[in-house]
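Sharing a structure, written as structure tokens. Questions coming.
Heads up, one of the protein chains got dropped from this complex, but the rest are sitting where they should.
By letter and in written order, the chains are A, B and C; residue numbering begins at 1 in each of them.
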Amino acid sequence: MNLEGEQMRVGILGATGYSGAVLFSLLTQHPQITKIDLYGHANREPDRRRSLVDEVPAYSNIHAQLLPFIPQTIMETDDCLFCATPAGITKDLMEPFIAQNFPVIDLSGDYRLKDPLQYKKWYHKEPPAEQLLTKADYGLSEFLNHPKNYIANPGCYATATLLGLAPLVLEKLLEPDSIIVDAKSGVSGAGKKLQPSNQYTFINENAFLYKINEHQHIPEIMQQLHKWDPTIPTIHFTTTLIPVTRGIMATIYAKAAPQISVAKIQEAYLHSYSHSPFVRLRNETFPTIQDVKGSNYCDIGFNYNPQTNVVTVVAVIDNLLKGAAGQAVQNFNKLYGFEETTGLPALPSFP
Amino acid sequence: MNLEGEQMRVGILGATGYSGAVLFSLLTQHPQITKIDLYGHANREPDRRRSLVDEVPAYSNIHAQLLPFIPQTIMETDDCLFCATPAGITKDLMEPFIAQNFPVIDLSGDYRLKDPLQYKKWYHKEPPAEQLLTKADYGLSEFLNHPKNYIANPGCYATATLLGLAPLVLEKLLEPDSIIVDAKSGVSGAGKKLQPSNQYTFINENAFLYKINEHQHIPEIMQQLHKWDPTIPTIHFTTTLIPVTRGIMATIYAKAAPQISVAKIQEAYLHSYSHSPFVRLRNETFPTIQDVKGSNYCDIGFNYNPQTNVVTVVAVIDNLLKGAAGQAVQNFNKLYGFEETTGLPALPSFP
Amino acid sequence: MNLEGEQMRVGILGATGYSGAVLFSLLTQHPQITKIDLYGHANREPDRRRSLVDEVPAYSNIHAQLLPFIPQTIMETDDCLFCATPAGITKDLMEPFIAQNFPVIDLSGDYRLKDPLQYKKWYHKEPPAEQLLTKADYGLSEFLNHPKNYIANPGCYATATLLGLAPLVLEKLLEPDSIIVDAKSGVSGAGKKLQPSNQYTFINENAFLYKINEHQHIPEIMQQLHKWDPTIPTIHFTTTLIPVTRGIMATIYAKAAPQISVAKIQEAYLHSYSHSPFVRLRNETFPTIQDVKGSNYCDIGFNYNPQTNVVTVVAVIDNLLKGAAGQAVQNFNKLYGFEETTGLPALPSFP
Partner (left out) sequence: MNLEGEQMRVGILGATGYSGAVLFSLLTQHPQITKIDLYGHANREPDRRRSLVDEVPAYSNIHAQLLPFIPQTIMETDDCLFCATPAGITKDLMEPFIAQNFPVIDLSGDYRLKDPLQYKKWYHKEPPAEQLLTKADYGLSEFLNHPKNYIANPGCYATATLLGLAPLVLEKLLEPDSIIVDAKSGVSGAGKKLQPSNQYTFINENAFLYKINEHQHIPEIMQQLHKWDPTIPTIHFTTTLIPVTRGIMATIYAKAAPQISVAKIQEAYLHSYSHSPFVRLRNETFPTIQDVKGSNYCDIGFNYNPQTNVVTVVAVIDNLLKGAAGQAVQNFNKLYGFEETTGLPALPSFP
């Protein structure tokens, strides 16, 4: 599409949520983008103009009002739309853009699953029409080539889990029915909505499991895993909330396939990721959540225990960067042929 | 031994560490104890009298000096000794007490393992003599009956893991070679020693795995599991540090044995724990770390996922109470025939 | 009133909030109390019986239902009522008890101020009738003697500030118009109500001032200060929320009166508090919030800087203990002539 060097104008729908706000911050630093338009979707406070700073006081030097969401106007004004509205709401809002094959990076879950029945089962909502779903590409950046104009950005848990599993699944180094994922997440993943489980007094000095066997990222993980190895029956996947604002750690356990060796595992990871600037491998140690905070990196470490014949993989990401807004920018770069790292931070935030 | 109603005088060796300080606090509230003597072990600052408050400023209303550690004097003065010194140091210090069959509750790891070779392998230190080891009972309170005079109090990870697994292992409801434990712990479990991994800037907003396949609580877990089911080859056990001061969550995964059912699992837990005042069962939900903070409870919840055939068990404890000082008092109560709950808090600290 | 040794039955109205839940926990350990009845006030979910554990899952071993709030029945059943309902709601609920001179310890703000106009100004609600207000005693325990049957338990900020200031104000060691209080508080002081300012992502890694010049604890501080020294015009009082669950630190600054000396300050504190078991003085250092966590202590330290002629006083409390439920029990003990420390923890929670 566009050649590098071209200057672009983009829109963000839903910039007041956590992912949207981070996305806005990243795009302001993107050298190929000259203007960012912010849109508020129509069915919320229709008669009052809101500003970004009303909901993100830290951005007090930004004086951007939310423009009304009129798809046709957006398609005439902008070169590309980022959509950071919640699952369930996105579905209808994006129909006109899909119909006209307008470039969209969608951070929600609405167009990730190819099978409408799966969507209905896991999201408990009406799915988009099947022919719309076929127009979207699942945007796990490291495995995305020649994307379609509609990119469904993966979920945060799915990103960490899939990047950690991919090399071992692709090279069939694991027993297919033995995969267990114990994923830990920070609080920002749950969004800004007020709920008892987001309160400081509940989160602080605590840890708890939630959505047991019911997390809506499970089907997108399975959909992608089946592309790589249709023999995997399913995975066991739990989510534990820990008291940090940002970060996901996917700890993956699986029985090793016969004739495995540490060298073979290393090779598999190198084979998959030697050209991936945002995957950093640690063969002998495990990464920490702080290693990737504020960055688009996915750090991956593994260990093979011959006594238990279990391979342990740990993949960590910043859920709002690589797990949401960062990967969205990475996908934007891929869609337009920019260098994959353009506009993304070179280093994590430390300390 | 002593009948209920008798008033006792006890000693604590090592009251300035986290476990020791909590133990002191508990024993001051124990209705059967009239006096507590604090001892400092000899090879540290021999010529200076230290006070408890020097190392625990929060106890500023306590004016207790550390007395010199002279075993014979202790045995003449006190009815029972609690020992909260580190592994490796405890071994020699406790020999005279074992030799004279004097009642000791030992919070360290030195006398937990029956096999000296296992101690050497996991602790990287010289083990106690085998005949001394036979004099000690492994004090997992819920499974301790008619204890010997030397009680080796279990490790914190071991307590949560064993209480979570016991009913399922005893009733053979799990595939023996499939057990994986993903244990999360707060920072106080690592003790007061200054180290980079205890610094606030490293722990805060972070999570990380440590001692991969090398945690010294693994052998005591296996020793106890083998008593219940010798067919278990080993377990896969990882430890992840999370940013809380207190608390352990052991998340246990295992493939279900054939013909399992939720009802059978429930029965197994009820069978094991219906008379255990400090085990609280939650059949349909998982407990949180806050549910047990500041208490001696072990809260256990489970879930069976028929799609993956995996049983998930979550057991949570306060690592300094049920995982250390609280269980020590519980064992003291068992040793002397007091009501098991005597001197222990009735409710967790909330919020 | 009652002699020591008498066994009592008490009620709690509002046990599901933070203060109420802590109060329940304390009262279960109080040796003079044999039974605790829990009441839910009528205008909320009238037709459904609620249990304490529904709102405090950590108390899962307690099977107490909330009884309907019928004042006459309560006065017939219980010897004393603790009221932990919010300001504004308490006012009407307590009228029948005041009318019959029934013993009440009220943790709310409704009966603290003698002047109804002050209540109206600071609480923005209708005040109780003036003749009811005269029936209540302001229960700053260390300065409460021969209390009336209705004790209005002080606010958390007021407790720390007043205990820190009392000796210096009583002995006129400060310039009356120079007092500035920079009070820091943990989050639990704001109660359980869902609000954006209680969310983890907002509180974590943050600090912020709130209720500038408008905190409703200011008038009760002034009311009490004026009893001690009517020449104090007013104090400057700010509140800063810091990311801890529990704890208040009142940092008090004031210009020293002429001829002040460190010795005079020390004497003043000793004079006020040498018989107060819950005030711990630190002359040369300042206390930390952790020093009092989980206890009913108020730790106070001071410093005099001759260069600036400023006295700095730091008073710390656990806002839910000495700042709410703990002081309520202390006042209960005073009302009934029990030892002041009865049923209260002897030591803070450490670490």
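Structure notes:
Criterion: a contact is a pair of C-beta atoms (placed from the backbone, for glycine too) under 8 Å apart; a residue touches a chain by one contact, two chains touch by 3 or more.
It should be emphasised that the depicted structure is a prediction, and the values quoted were computed from it without experimental measurement.
Residue in contact with the omitted chain (choice from A:M8, A:A21 or A:L38): A:A21. Only one of the listed residues, A:V56, A:V314 or A:V329, touches the absent chain: A:V56.
Among C:N213, C:Q259 or C:S274, only C:N213 touches the chain left out of the display.
For subunit B, the residues in touch with the chain missing from this view are 18, 187-188, 192, 194-196, 198-205, 243-245. Residues of subunit A in contact with the chain left out of this view: 18, 21-22, 24-25, 28-29, 56-62, 188, 205, 245-246, 280, 282, 288, 290-294, 297, 299, 320, 345-351. Counting the whole complex, the residues of subunit C in touch with the unshown chain are 180, 182, 184, 186, 201-202, 205-209, 212-213, 233-236, 238, 240, 242-247, 249, 251, 253, 286-290, 293, 303, 305, 307-308, 310, 312, 314, 351.
One rule holds for everything that comes next: only the chains that are shown with their structure count from here on.
Centre-to-centre separation between subunit A and subunit B, using Cα means, comes to 40 Å.
Residue positions 201-202, 205, 243-245 of subunit A each touch two or more of the other chains.
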